[in-house]
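The structure follows.
The complex appears here minus one protein chain, its other protein chains still in place.
Let's look at chain A:
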Amino acid sequence: MAKRIDVSGLTAYYSAHKAIEDISMTVEPRSVTAFIGPSGCGKSTFLRTLNRMHEVTPGGRVEGKVMLDDENLYGSNVDPVAVRRTVGMVFQRPNPFPTMSIFDNVAAGLRLNGSYKKNQLADVVEKSLRGANLWNEVKDRLNKPGSGLSGGQQQRLCIARAIAVEPEVLLMDEPCSALDPISTLAIEDLIGELKERFTIVIVTHNMQQAARVSDRTAFFNLAAVGQPGRLIEIDETERIFANPSVQATEDYISGRFG
């Protein structure tokens, strides 16, 4: 569990449009790495290249290498489906399976993998819901539909669903942007706990959030609209916010643009 991600020379396209260009970085295991930057700078696109979700979009194409420990996710004989089972993802808007119960939502990934025993399934579901700090709120209604929960609960349900399959890495694409401050706080606390077990990458528009939850922060920017996004710098979060080495980062963080 919890592997190191090593990206080198990664470029991603939407058809002919180059969305991000030549990104290289290392993400440490058992840590939280935050991606910040103005809208359209490609941070979400980059995140989606880390579990090969980018190519699901029509016209989506990726060049470069993403090493998960020793394995290149874009190797010629790597199955993208297998990649997504190792690199989990939580989306901007909570997206539990609307037709499934809370229990089935958490169990969905395990059932896909097919290797579980029936009594084992209940244990994993409980453990995952506890891991997502949701167990106490839903333990009496596991058979009710997941879409009946509040937004914050739904997002934690999605986190429980993602961690139930014990991924190596957990990607979070602005997981709190659709939530109220209390729910956001709950998720942020949860991220702090989850980093003991997983490598976490989080995209956020909220710089205070990046400062609160992350160990390292990467700043992305684009030269102009229509230009590809680039990684400007990545460093310890404290350094990025106190004393960044690039002027553009400081301008962004101090609110001079973006």
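To be clear about the criterion, a residue touches a chain if its C-beta (ideal position, glycine included) is under 8 Å from a C-beta of that chain, and two chains touch if they have at least 3 such contacts; residues count from 1.
In this text, contacts and distances are computed from a predicted model.
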item	value
Per UniProt, the name of the complex member that is left out, chosen from "L-beta-lysine 5,6-aminomutase beta subunit", "Glutamyl-tRNA(Gln) amidotransferase subunit A", "Cytochrome c assembly protein" or "Phosphate transport system permease protein"	"Phosphate transport system permease protein"
Residue, one of A:18, A:43 or A:84, that touches the chain absent here	A:84
Residue touching the undisplayed chain, where the options are A:23, A:36, A:62 or A:165	A:165
Those residues of chain A which, in the complete complex, touch the missing chain	51, 53, 56, 58, 81-85, 88-89, 91, 93, 95-100, 108-109, 112-113, 145, 147-148, 158, 161-162, 165
